[in-house]
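In this view, the complex is presented without one of its protein chains, the others remaining in place.
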Amino acid sequence: MDKLGVAEGLINRRKLLGLASGAAAAGIGLALPELVMAAPFEGLVERARQAGERQVVVAGGTGAYGDLVKKHFYLPFTEATGIEVVPTGGGYGEKLAKLKAMTSVGKVEWDVITLSIDSLTPDVTSLLRDLGDCAGLPDVASQGVDGSCLREGVMFDIGGGVLAFDKRSFPEGQAQPAGWADFWNVKAFPGPRALPNIGNPWWALIAALEADGVSRDALFPLDIDRAFRKLDEIKPHVTVWWKSGDQSQQIFRTGEVVMAMLFSGRAFRLRGEGIPLGISWNGAPLDAAFWAVTKAAQHPNAALALLDFIYTRPKAHAEFAAESFGSTAQRGALDFLTADAKASSVLQPANWSNIVRVDREWLAANREKVLQRWSMWIAS
Amino acid sequence: MRAKPLAGSPFGGRPTSAQEYGPGLSLLLVTPLVLLLVGGFLYPVGKLFWGSVFVPEATFANYARILQEPLFLLVLCRTFEIAFVVTALALLLGYPVAMAMARVSGRTAMLIAACVLIPLWTSVLVRSYAWIVLLQRNGVVNNALIETGLTGTPLRLLYTQGAVIAAMTQVLLPFMILPIYSVVRNIPDDFVRAARNLGAGSLQAFFRVTLPLSLPGVTAGVLITFILSLGFYITPALVGGPGTLMMSTLIGQQTTELLDWPFAGALAAVLLAATLLLVIVFRRALALNKGFKLG
Partner (left out) sequence: MDGASVSVRGLGKRYGAVRAVKEVGIEVRSGEFLSLLGPSGSGKTTLLMMIAGFEMPSEGAIRIGDRDVTYVAPNRRNIGMVFQRYALFPHMTVADNVAFPLRMRKVVKAEIARRVTDALALVQLQDFGKRLPAELSGGQQQRVAVARALVFEPPVLLMDEPLGALDKKLREQMQIEIKRLQQRLGVTVIYVTHDQEEALTMSDRIAVMRNGSLEQIGSPTELYDNPATPFVADFVGKTNFLEAVCQSCNGTGLEFGLGQSGFIHLKECPPNLPSPPRPGDKMRVAVRPEQIRILRPEDSDSPPLNGVVEAVIFVGSFRTFLVRLAGGELVHVQASTDHGIAHPQEGDRVGLTIPSQAVQVFPERRP
C-alpha cells in the first residue's frame, strides 16, 4: 500500500476498499488563534506539553505505506517531541464512516485523520477543524508547495493523473506526446490508449476539454456536453478502461497500450521496473491526500504539532518519495532527489503549475450527474 | 417391459421411484435440500426482493429508476443479447461434439471426453486469464495473425464484446455438450436405421429423427447455458470492457461498491423475471409435441 494506493483509494472512495491511506493532516484553527499565530514548531510542541497531551492518535494509512510513514515521520516526531503517535487506520470510506459515527456519539478518539482531497464534501468538512490559512503552522507556508493549506487540512501526498507514454513507441528524439491534445491526436501518435474507469470521470472530462483547446483557467465549470463530445472522438482508440492501479501497470508491461492516463505513482513504479515511460504533467488532474485535525480531537495541540512537523526535514521527504514512488508537498525535498527523478517530479515548479485542480464546489454540485452520464456513456 | 415403454419415457423405462419408496421416505430424502433451498436461497433472495420495494419505505422508486435511467435497460438488453449469442454458439459448436462423443468409442471417445471435461475442471478464472493471454495486443492470436501476414498491426481483440462471447462460449460449452450427449447416447441406433431404411438420407434422418429425439438434451443444455450466461460475472469482468458491462456486474456494483441493496434487489428481480419469462417462452416453443415435454 503505497501513496498511490492511497490516491486511488481516494478516488475510489465509493468502494469500501481496504486500501491504506496516507494523508496529510492540516493544522487546526486553534482555540486561541492569536497565541498560535507567531508560534514556530517548538511553540506548538510546548503548547501540547502544557496541555498534558502525551500522544496523538492518527487514523492514517496501513500496510507497507503505513510502515513508511511511521518510519519517516511518526518515529522522528516522537523522538523530537516526546509525543507518542498512536497509529490506526483503514480505507477512506471506512475511516469516514467511523469518524461520522464517533462524532455523532460525541467521543472522537482520533486526533488526526488522513483523507483524499476528493472526499472534502461539505458533510465531511464539518467534521474537521478549520485551519484558516494555516497561519498557525508556519512550516506549511514556508516549506509547502503552493496551495498546501486546504483550510480543512494540509496536503501530504501529491500526484495526479499524468499522461504516460511508452518510449518504445515514441522514442527520444522524435515527437513525443506532451499533453492531452496529443493524446487525442491519433494521427501523429498512433496506437491504443487507456483511460481510467474508476469512479472519477471528471479526470477524463478535464483531459477532453484540455484536448479540445479550453484554456486552463476556463476549465471550470466543466462544459460537460463538450467534454463528452470530445470523448466520443477518442473512444474507439481507448482499448482499455482500467479499473485498478495494478491493471493500469499491467497494460504497459504487456504492451496492450502505448499511452494512458495513469496515477503518477503507478507511472514511477513502472519506470522503477525498467519500463521506459515518458511522463507529462501537462494538464494532469491533481490527486492528493491531506491530513486533518478532527473537530473534537482530544489532543489538538499535539495534532497541530504533527501537522507542522510533516513540513520540516526535506531529506526525509525525499527518502519517503523514493521508497513509496510518490511525492509529498514538501518543496525542499526536490533538492534531495536524483537527477532523473527530479526532472519529472511533481515538485518541479513547471510541473506543479501545470496541474489541474478540481473545483470542489463544482464537483459537489455535479458529481452525481457526471457519474450517471459517464456510466451510461462508457457502457454504450 | 421391452414391449411396452412407459409413457413419458420414449425409450422404455424403469419403475418410478414412487413405486419403490413410500412418500414418507421420499419426503425425508428431500428434506436436506429443501432446508438448504429455503435457508440459502429463498430467504436471502426473498429478503433482497422485499427490500427492493419496502426499504426504506414502500415504494416502487427503485423499479421506476430502472426504467428511467437508460443505462439499466441498455445493460439488461445487452446481457440478454450476449447470453443469446453465447447460447447459440455453444449449441452450434457443442451439438456436433455431443454427437461425436455418443457415436465413437474407445480411445477417440476418451480423447473427446477429456477435451470437454478437463476445461470444466479448470477454474473459470484460469480459463478467463488464458483468453487474455490469447487475445491481448501482443498475444498468441495477434502474433499469429501478424506472422502469417493476415494483418499488419495488431487487432483489437481483448476487452471487446467478441472476446466476452468467445470466452463465455468456451467456458460454458461443457454445459451444452453434456446434457445433449447424455440424451443422444441413449437414442438407439435402430431409430436412425429405421429412418434410413424407410427412405431418409442421412441428413433427413438426422433432422427428422435424431434431432427431435435429442431435443430434451438440447432444451436442458440451452437452458443451463442461457441461465448461466445471464449471471456470468468473472469472465466478462476480465476479458470485457465497460462496453460489455453485464447485469451481474451491475448488480455487483450496487451491492459491494454503492451499497444500494434495495436497488440491487430491484435489478435482480427484473433480471429474474425476464429470465423466467424467456425460459417459459422457450420451453413452450421447444416442447414440440406432447411426447417430448421436459420434466
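A and B label the chains in the order they appear, each numbered from 1.
The rule we apply is simple: a contact is a pair of C-beta atoms (placed from the backbone, for glycine too) under 8 Å apart; a residue touches a chain by one contact, two chains touch by 3 or more.
Everything numeric here is computed off the predicted structure, so don't read it as measured data.
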Neighbouring shown chains of the undisplayed chain, as defined at the top: B
Hidden-chain contact residue, picked from the options B:I112, B:V209 or B:I251: B:V209
Sole residue of B:L93, B:I146 or B:A200 that reaches the chain not shown, by the stated touch rule: B:A200
Positions on chain B contacted by the hidden chain, ascending: 2-11, 188, 190-191, 193-201, 204-205, 208-209, 212-213, 288-292
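Basically, only the chains that are shown with their structure count from here on.
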Touching residues (chain side chain A, partner chain B) in the complex: 14-16, 192, 197, 239-241, 254-257, 372, 375-376, 378-380
Chain B to chain A touching residues, read off their complex: 69-71, 74-75, 136-138, 156, 158-159, 241-243, 245, 256-259
